[in-house]
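Only one protein chain is missing; all other protein chains are in place.
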Amino acid sequence: MTDLSNRRWYSGMLTQEDWWAVWLGVGFFFLSLFNLAGIDLVGWITYPTKWVLHPPEGGKGAVSHAFYALGKKYSVTAKGFYKGLGWWSVLWTYVVFTIATCIGAAFMRWNMKRFFTGWTIIYFLTIATWFVGHHAFIAANKINMKQYGLNFALSLGGGGSFILALIVGLVIGNFFKPFANYLSEAAKPEWYIKTAIVTLGVKLGYLPIKLAGFSHKLGKEAASLTFDLFVAGAAATVVAYLVFWPGVYVISRRLFKLPRKTAAVLGSGISICGVSAAVATGGAVRAKPVVSIMVSALVVVWAVIELVILPGFFTHVWPGTNDPLVAGAAMGMSVKTDGADAAAGELMDEFMRNKIESETDGAVIWPSGIITASAVMTKVWIDMFIGIWAFVLALVWVYKFERRKGERVPVSEVWHRFPKFVIGYFFCWFFLLALYFGPGQSGAAEAMPFLKTVKAGAVPIEKGMRKLFFMLTFMSLGIITDFKKLKEAQFGKMVWVYFVALFGFIIPVAIVIAYLFHHGMQIPNIAGFVK
Amino acid sequence: MKEMPEETKKEPASGSLTGAALEAEDVLAGAEPWEPVETKLVVWSLVIAAVALIIGLIVVPTSILHTS
Partner (left out) sequence: MKMELVIWHDGRNWVVKNERVTLAARTLDELDLEVERFLRAHGLVREGEMTEVFMTFDNSTIPQWIRQYSQHYFNRVLEVKG
């Protein structure tokens, strides 16, 4: 079936995953805003909590409370109802998100039967790993392990669940290939992560509101920090990209003697934004599509390797908890694909927050999501920048290298390559900022009842929906990653170009540039305000 | 190549292109000689990066110029 979703500027709005991430993220965000009218439509979203099989007397962690509806804690109008849901919230969440994603899948003309069964299996596998990953032995740290009757815990926070989801996915993807192939219709890490990134926009906008609940000053600090990340991320990204691309291009052409078009596609693929850049550049330089496809197959495998290595490296080797936002920004510039990057950022967020809390015996506690936001911010800028860079490359290739008579590069190419989910991300962020600075009076005491209703809607989205879609991303990434592909002889030199360029050039340069723009940025300490 | 005869016209199949469908030689071999325009592309990219770095360090409030 022909797919001409880029014939007009609007023609892909109902048929592309990128747009469907916007519709899902913004759609549920709007549902959350019904709280302002006194109706809580999102409090059913499920969330796990730490558990043990035998909780100590008077302690915490009963299995019966391992999942709860977030409305139980945050709803202003329906707390009693959502309190009663408990584990049933898992089913509520399944039903509502199944309907939403199936509508998207139907519009995108996917195989509905395979999507529905694949989604159902992936969802419940995800819930199962989320549950196991929240066993207190894995998730608790030395500050709170006693409450669960433990003398030792791995201190992985929510990161343990992410690692488990990735492992389960990788086992399926590498040892049960027919099953993985069947699930592939619903294993869509990019769709899930783009949806999660839109909800991360809710998180960013909600952060000042949350911290204003602690103190007026903290709220303002949070608003200012998110704006700083926005500006620093933009500058770092432009510099990094314009250093990365020519560097990898020269390595590919001079060191590995690759043809010009392959070097250009590899240059973009390895440089920053992986598959999307490889495809955009392949089109821009008029390479046969198969060049981009081969590079993409390589990128997705390497991205998962980075996802496994870098969060631990940045947390425990350098820069550690001294410069967490340098680490986040460097992550965004190093890890290819939105899914792997955001997932790596989220994993590092969990690692770093648990590390600082343990290191300081609870004297420093960071709010969740800021390190993730720093990793995603650079990536979002990169995603936008690749459209412009691909346009420049198209001009160079069409008018300088190939000089085909009569060919013109349409400016609309920039729009077609623009990552649409970014619109949803910024929309949610700025919408909530407008509520904070407008009717929320920057967190003034008299506006707190209003901000509390905003919070009741925002938390299930920025916490429950976002984490669930992150978990789905980890699981799906594992399912579609086949390490055997690296062995395939036809990639030959490309595997080595990738290895040399990534570890010898990209990651070190990313760290330096991230340091130049993010060094010394501090995450607000909320230790005095949380239990 | 002329217009394709009706019987050989082939509709694009869904996801018809895969890495396996192509010999690696097509992608990896046959490097063209390095041309001056490539030098220009690389050098200009680095020059713009340097300019962006200097402007960025001056303008961005969290840059190392302002925080150290």
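Here the chain labels run A and B in written order, and each chain numbers its own residues starting at 1.
Convention: a contact is a pair of C-beta atoms (placed from the backbone, for glycine too) under 8 Å apart; a residue touches a chain by one contact, two chains touch by 3 or more.
These numbers come from a predicted model, not from an experiment.
Colleague: So which of A:396, A:480 or A:516 would be touching the chain we can't see?
Modeller: A:480
Colleague: Please identify which residue in A:93, A:226 or A:296 touches the non-displayed chain.
Modeller: Residue touching the chain left out of view: A:296.
Colleague: Out of A:49, A:77 or A:184, which residue would touch the omitted chain in the full complex?
Modeller: With A:49, A:77 or A:184 as choices, the missing chain is touched by A:184.
Colleague: Which subunit A residues would touch the chain omitted from the figure, given the whole complex?
Modeller: Residues 1-7, 12, 16-18, 184, 188-191, 274-280, 282-284, 286, 288-290, 292-293, 296, 337, 394, 402, 404-410, 412-413, 416-417, 480 of subunit A touch the chain absent from view.
What we mean here is this: only the chains that are shown with their structure count from here on.
Colleague: Could you state the distance in Å from the CA-based centre of subunit A to that of subunit B?
Modeller: Distance between chain centres: 25 Å.
Colleague: State the interface residues of subunit B toward subunit A in the complex, per the touch definition above.
Modeller: 11-12, 14, 17-24, 26-32, 34-35, 37-38, 41-43, 45-46, 48-49, 52-53, 55-57, 59-64, 67-68
Colleague: Within their complex, state which residues of subunit A touch subunit B.
Modeller: It comes out as residues 1-2, 228, 231-232, 235-236, 238-239, 241-243, 245-246, 249-250, 253-254, 257-260, 262, 288-291, 293-294, 297, 396, 400-401, 488-494, 513, 515-521.
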